[in-house]
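Have a look at the structure below before the remarks.
The complex appears here minus one protein chain, its other protein chains still in place.
Moving on to chain A:
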Amino acid sequence: MACKLREFVQRVRACKTAAEEREVIAKESAAIRTAFKDDNPKRHRNLLKLMFMHMLGYPTHFGQMECVKLIAGNSFPEKKIGYLGFMLLLDEKQELLMLVTNSIKNDFNNANQFIVGVALCAFANLCSAEMASDLAAEVSKLLQHSNPYVRKKAALCCVKIVRKVPDFGESLLRPAITLLSDKHHGVLISAIKLCIVLCQTNSTLLEQMRKETSNLVEILKNLLTSEYRAEYDCSGISDPLLQIEILRLLRLLGKADADSSDIMSDVLAQVMTNTDARKVPGSAILYECVQTVVHIEATKGLRVLAINVLGHFLSNNDNNIRYVALNMLVKIVALDLQAIQRHRSIVMECLKDADLSIKKRALDLVYALATEDNVKALTKELLEFLMNSSRDLKQDLTMKICSVIQKFASSKLWYIQNMIHLISEAGEFVKSDSLYMLIVIISNTPKLHGYTVRLLYNMVGKWKNQESFALIAIWCIGEYGEMLVNHAGELEIEDPMTITEHEVLDTLEDIAAKSKESINIRVFLLVALLKLSSRYDTCTERIKDMIENYKHSSTLEVQQRAVEFSAIILKYSSIRKVLADRIPALNETVYESKRADGAVAALGPTVRVASPPLFSENHITAPTICTKLSSTDSVNLLDLSIDKEASGQTLDGFSMLQDLLNMDTRSSSKSSPYTGISDIDKNFTEDSKEHPSTSFGNEQFLEMYSAQGPMFPSIVALQTNRLKVLFNFSKPTNNPEITMIHATYLNCSSDLCTDLMLQAAVPKFLLLKLDPASGNILLPNANGTITQCLTVTNTLHGQKPLMMRIRVTCKVNGQEIVEQAQVENFPSGV
């Protein structure tokens, strides 16, 4: 026999195991089913039990029809439970909904306002698009109902209708505006909600709603100045939720509309100055008000006021309030950087918060606040903060600091100092391209070589097991080791110190001992030792011994280096000095231009190609050894697998090199006379296709190349009043089918061109290969060029001439520009 709801709940709660619970439920379900079959007067009690089962996750579909029956009943208690069950057990997707549409419609017209209330409630919860269309007229009639409870529910039902069927918006605008003069707060908040939804769905309605701006401002003003009313008071503030809803509507009305923004300015200022921010409701209002100010056409004074409100939020003890302030500030940083800048110190404090979500937002904000003026102080603070920061934040923090340093570096000295500090602290999180860029810049700044190597030497004593830091330090010690000892290029800021050659070697040994697992460090160390062997005359023996130690390394690459290097020291001391000379300055231009693009982060893999072994996956190869060699023996000695003929004469060696590399010579990015001999691995070909080869290397190489092949006049492939594209040609001697086109882009207009891109189409008998361009930004007035290499293979060479159609796209002032041309005037013979 079925029991009371309370008993049933108690029985279920008394169950000790899940199995027991299932049993109780199953029994009761069966009882309820039977009860449903007879016309039981306890129907609504049973339905409540079903709802309870439903909440526990048991199947209750057999109760759905009972809901329909209850809804169709006459008494309020029945209907109440019927609708409640309906809302709980069903949703708007179900077919059964059709069965109750009519009941709901009838209940709308019931004289009992409670029945109208539950019907509206069910409608608001379950309304499907179909139901919205069927009952929209009835619901909008209820907007004028004499009872405020009905009016407010009807207004929210209309919200639902407009969301489901936006076309009803227009007919609801008038009634919605009429409701705005209602005195009941519940009706008012619902009406404002309806207005918001109407404005969001339709811009003409928004336009009409703007006429109500002063009306809304009046309502808000009354709220601010009204006498105390206990029922709406919330810690001293009069109905905060209603105030917020009004502010939201004002935001929509004032957006991109100067007139209405003007009307609301005063009241917004009033809200911001008079609201007490100590409690959450007050803060909620202020937060909403700030958002409104930010979105409308506010005066500068009002915006500063808004930003200061957020600034006050930051010193609030409540984390939630600080969180919303940071969130908001990050979004509006572009709006008024200066005003936000004033709160920087508090934002820095937020970095120390325990809550990660606050820390992350504070970091985003600090990063956005970095400018050239404050970068020095800011970087210093961030580096200090990095030392004590938790691991979860470290990665993000490191990348941000790195980006700030690269973006705003005003001097190379400052850049080098800070990058080194960053890497020593969190080198594992610094991207490899940033590391490489540091090396490039160090190598290109001869004045700071001495300072840099001494700084690194001092810091390596406090080494924190950051591999990348050790690599940079070892590399620099290898390259500029003599400057540690001879005080070369000492700066005023340095404390003079005396270091002996043996001390340097001690330090290197120390690092090696601390980093037993790292092969990279080992290999770098060997190269550094070889280099030092020619500079540290007093320690040649010791260096030799140190290298010898690695002859027994279990790592093949380390062992091989050790054997080779000790052979150089022992047997070939005559060439050692040349061999271990400093490498020439690394090519800076590519990185500079990339930096200008702000595309540093995208550089990643390029490093692997163009770089000396630093930071590539295989550091094993060691091109840092110079090869201004004239002796064929020495090449053999290094086991470089270069043919004897290829060795000495670098100039003539190119065709050999080309064969050797098994690739198009064009893509050899490092084809300067100082060829990185041992860096020639097979990956090289693949990688260099993907990444822009250095323009420097290309040009130089092409010059050399064209000296060998036939000469062709250059042509203008495309000329408009904006862009000019020149083609230069060259051909390898051994294959007449191939033509290398060296395209140069010039910007003749006075506007900056960005995102420049070339597309080219050729007939089927031609094969075309495009190399990446040297950049994608063209300065105005022909100040600077972009170059790009195209390789065309003419499979019908001698029968058909070259032809090509090119299209250059670029962006000028944010607008896409397309220029195209048919190129037919290729010089004969190409």
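Some observations on this one:
In this text, contacts are C-beta pairs under 8 Å (C-beta built on N, C-alpha and C of every residue); 3 or more make two chains touch, one makes a residue touch a chain; residues count from 1.
Keep in mind that, in the parts below, contacts and distances are computed from a predicted model.
Matching "RNA polymerase II transcription factor B subunit 3", "AP complex subunit sigma", "RCC1 domain-containing protein 1" or "Putative ubiquitin-conjugating enzyme E2 W" against the UniProt entry of the left-out chain gives the name "AP complex subunit sigma".
Within the set A:Leu241, A:Leu413 or A:Cys748, the residue that contacts the chain not displayed is A:Leu241.
Looking at A:Gly169, A:Gly254 or A:Pro281, the residue that reaches the missing chain in the full complex is A:Pro281. Screening A:Arg43, A:Lys193 or A:His797 against the full complex identifies A:Lys193 as the residue touching the chain left out. Contact with the undisplayed chain is limited, among A:Thr178, A:Ser214, A:Ser315 or A:Ser357, to A:Ser357.
In the full complex, chain A touches the hidden chain at residues 5-6, 9, 13, 48, 51-52, 55, 57, 76-77, 80-81, 84, 87-88, 91-93, 114, 121, 124-125, 127, 149, 152-153, 156-157, 159-160, 185-186, 189-190, 193, 230-232, 234, 239-242, 244-245, 248, 280-281, 283-284, 287-288, 291, 319-321, 323-324, 354-358.
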